[in-house]
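All protein chains of the complex are present and in place, except for one that has been dropped.
This part shows subunit A:
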């Protein structure tokens, strides 16, 4: 067994360790899933545009994009985790804790805007780092480790805030982080989502970190045996997810102009659903950022459209659930076909 560290750019690790499967085929399959998700998105938009004249208007498109921002940012981070074959349940309440800490830094401690925001981001990254250590070093199953972190974050958010919302009304410029319009007509939160999506895309497809993320998801043991420090990279993956959680925390706090300590539970499942609809496999080793963005858009277009049609809230949930089922089913169907 070769204990020496892997050389950067080692051709052997340039591609996931999945081995026999033809790279071109893998590529095509990924494209197919994306085009399927993209097709679904287009069909939904066309359907709702016909169903309601009020749907396809810029003001509504802007609302849909803004509604996608928080869940979308959470989904971006958790895409990395799911590609490694893991899961992160702590992103919803972790987001809330990051929002509360941003409030503590900016309102209670009166720190400068940039410092407070960075503090909020680091809160998220720290939670992710702890998740990573628990999973990579202490070998806790990701489901359990992040479930525990979900509860810890929820509890801490309540304790630290004193079970009260923290209002940012005295903090100049904070609300503009999400609701300012650097591009006229488009809230900054949407801009942040797109910038983070590009960053995530570059991380996943153009860096060693991205390649190891896929490699760990395809076969962690083989990756480790080929000389990659999988523990280290797993910790990095969860820390990156935590950092995105921190971004979501800052954005939601800015949008509400307050840190609401009681919300957040359930956001993680919506984010995970967006990732899965976007074609990332829960089994690991396969996924894309583009898919996640489309998945998050499908979720918010669906919910927005159903609301515009005044469909009852109860039925909205049923429809979203069915869409998730169909997305996962078509995915497994295709996998089975390509395996045979």
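Things to note:
The working rule: contacts are C-beta pairs under 8 Å (C-beta built on N, C-alpha and C of every residue); 3 or more make two chains touch, one makes a residue touch a chain; residues count from 1.
To be clear about the criterion, contacts and distances are computed from a predicted model.
The chain absent from the displayed complex carries the UniProt protein name "BMP family ABC transporter substrate-binding protein", chosen from "Cell shape-determining protein MreC", "BMP family ABC transporter substrate-binding protein", "NADH dehydrogenase subunit G" or "Cytochrome oxidase maturation protein Cbb3".
Of the listed positions A:102, A:245 or A:258, the one in contact with the omitted chain in the full complex is A:258. Listed by residue number, the positions of subunit A touching the unshown chain are 52, 54-55, 57, 59-60, 63, 66-67, 70, 154, 158, 163-165, 167, 169, 179, 187, 252, 255-258, 260-263, 265, 303-304, 307-310, 312-314.
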